[in-house]
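Every protein chain of the complex appears in place save one, which is left out.
Moving on, here comes chain A:
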Amino acid sequence: MAELSVDLVSRDRKVWSGTATQVSAPSADGQIGILANHTPLLAVLRPGAIKVETASGPALEAQVTGGFVSVDNNLVTLVVDEISLV
């Protein structure tokens, strides 16, 4: 199965980067789940929890205050204002 390549960046640093099978983020209309081969997307994030099911190792969970997520060609970029890892 194809994998997502995920970049999680905040204003002043790159928080995490790697491959994942699933990403879940709080978009404006509700929690969205992103799997491989998702259609290109640009969504605004509400404050809430993001979860990255990494390809290897434990899932990454974090609280964010806002930002946006872009998906293009299995490349997921999560851009967040402020983030605290859980």
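Some observations on this one:
Note that in this section contacts are C-beta pairs under 8 Å (C-beta built on N, C-alpha and C of every residue); 3 or more make two chains touch, one makes a residue touch a chain; residues count from 1.
Here is the rule we go by: contacts and distances are computed from a predicted model.
Entry comment: the absent subunit's protein name, as recorded by UniProt, is "ATP synthase gamma chain", drawn from "Methionine ABC transporter ATP-binding protein", "ATP synthase gamma chain", "STAS domain-containing protein" or "Nitrite reductase small subunit NirD". The chain not shown here touches chain A at positions 7, 9-14, 27-29, 32, 39-44, 66, 68, 70, 72-73, 77, 79, 81.
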